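Structure provided below as structure tokens; questions to follow.
The complex appears here without one of its protein chains, the remainder shown in place.
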Amino acid sequence: MKTLLKYLGLYKAMFRASFIADLEYRVNFLTRIVTDIFWYIAQIVTFEVLFHHTQYIGAWNLEQMRVFLGVVFVVDALYMIILSENLDQFSEKVRKGDLDLLLAKPANSQFMISFQKACTPAIGNLVIATAWFVYSLMQMPNFEWLRLLWLIILIPCGLVALYAMRFTMASTAVIFARSENLQFIWYQIYRLGMRPDSIYVPWLKWFLLTALPVGVIASVPAKALLEPPAFELFAWVVILAGILIYLTNKFWKFALKSYSSASS
Amino acid sequence: MKKSFAVFWKRNLAFAKLAIVSNLEYRLNYFVDAVLQPTLTTGIEILLWFAVFRGAATTEIAGFSREYYLAYALWGAFFARICTSWMYEFRMIQEIDSGSINAILTRPMTYYEYYFSQLMGYKFITTIVSMVIPLLAIAIFNLPTKFERLPLAFALEFYYLILVHSISFVIAASAFYLNKIYSFTGAKNLALWLLTGELFPLDLMPEPIRSLVIALPFSSGVYVPVGYLTGRLEIATVWQSFLSVTAGIVIVNAFGAILWKKGLKAYTGTGA
Partner (left out) sequence: MAIVIETQDLTRVYKSYQKPEGFTNSLKGFFKRQYQHKVALDKTTLQIESGQIVGLVGANGAGKTTLLKMLSGLVTPSGGDARVLGYRPWERKNEFLRQISILLGQKNQLWWDISPADSYSLLARVYDLDPQAARKRVEHLAEMLQCTHVLHTQLRRLSLGERMKMEIIGALLHEPQVLFLDEPTIGLDIVAQETIREFLDQYVKEKAPTIILTSHYMDDIAKLADKLLLISKGHIVYQGTVPEFVAKSNSELAENEEVDFEEVIRRFLETESRVR
């Protein structure tokens, strides 16, 4: 409990420092939002245009797809605020030898390297994402608002899955010293998760809920809102999140073992 | 005049070669960039089109069968790869940010041509290498493609690259005024993602947006060459695209020249 409080306090301090640092680059707050507005528009327009020519894609109609996109946007915004900057700059940090400094500090190194810098300009994204999400829910005829409670469990689990995949890929930088390649591949894999998993063939769907869990990020929370609760699936997602955290920690320790400091 | 053109041509050819050599240097990187990534993108897009046709329960959308859409997705990913510029734009911004641009500014050539010839060299080699994917896939799945139209499609694509580079130049020049300009690149590429027609054929959009986005020069990045190649479009549209790209090049470069000139003046020459 004491350690939990310590890390909460530490996170608060790091978040505050990040905010101060971000305030210096005023334009960034604007460009960040502008950039991602294009991304939102691209996602929305794609489905709006496709639904212009078809009734269903996968199992869902236009209204349901909008809700799905809402979930995607919200999860993505949360990921951007909390994790993106840390994980994007991971390999850079390793190459410059910044990792050495982190390892010398009396705090969990995985925690430090994952949460050190929050990307506060992305708070604007969260506002926009939430607005779209609420709008999409209001468009749904007789939506059961109580189902929103599922998100309290499922969105954190989705973030954990997202974190685990991204973190594992980034950690390879510690072993190979170069991992920009994997970053690019990651963006493609992430795109798989940005589409509802019902469009995929069964074996791929299964794969995306287990070994490469991008399906957990948005498809599962969206399902919880749009379809009657699938308890086994939700239970699996929670268990999966636990497994993933455990595995990332194992992998991190393994990576550190083979770590050769960049400065030496 | 004639001599100075020969000099200009030779040095630019030298930089195009530099780009080819230094990209092939990192073989694994290059393989991922030119082969693996477009393959993955194509795979994901094709999955979507399967689902769309299953949901629509028809054999044709906007007058074209599923095979046409698969061919579009395949060539679309390939052309999109060519017409999207991350790397050199990123480098240009980085150089201005860090001050290492100084090394180029004191040499008797322009910054614009220095990167333009490198971009062209890089795109040339990438085109040749990554073309294997669509060619193989088209042959295996027997998808519709008019191969005799390839030369003109490429001609338009490489002409469009001049516009791509000009836009990169404008963004890089903004780095004189603002720091952390990298996100502009992201914003621009995301906007183009939609406007080039990488996501879906632009003619699926409802009017009047449809006519507007096709008339914009950006459609020459993916939609027009791919549409022409797969039989959605005829040659008239291609000629129109050449015109709109020309207009784009003129406008963007005029803007870029002003930004550059003013920016250099304000430039503080950061870094040692």
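When the chains are written out, they are named A and B in that same order, and each has its own residue count from 1.
FYI, contacts are C-beta pairs under 8 Å (C-beta built on N, C-alpha and C of every residue); 3 or more make two chains touch, one makes a residue touch a chain.
For clarity, every value in this text was computed on a predicted model and none was experimentally measured.
Colleague: Touching the absent chain in the whole complex: find that residue among B:47, B:109, B:131 or B:215.
Modeller: Residue touching the chain left out of view: B:109.
Colleague: Quickly run down the residues of chain A that touch the omitted chain.
Modeller: 16, 19-20, 23-24, 26
Colleague: Go through chain B and note every residue touching the omitted chain.
Modeller: 7, 10-11, 14-15, 18, 21-22, 25, 99-100, 102-103, 105-109, 264-269, 271-272
Just so we're on the same page, only the chains that are shown with their structure count from here on.
Colleague: Mind listing the chain B positions that touch chain A in their complex?
Modeller: 28-29, 32-33, 36-37, 40-41, 44, 47-48, 50-53, 55-57, 61-62, 178-180, 183-184, 186-187, 190-191, 193-194, 199-200, 204-206
Colleague: Could you please specify the touching residues of chain A with respect to chain B in the complex?
Modeller: Residues in contact with chain B: 25, 27-28, 31-32, 34-36, 38-39, 41-42, 45-46, 49-50, 52-58, 180-181, 184-185, 188-189, 191-192, 195, 198-201, 204.
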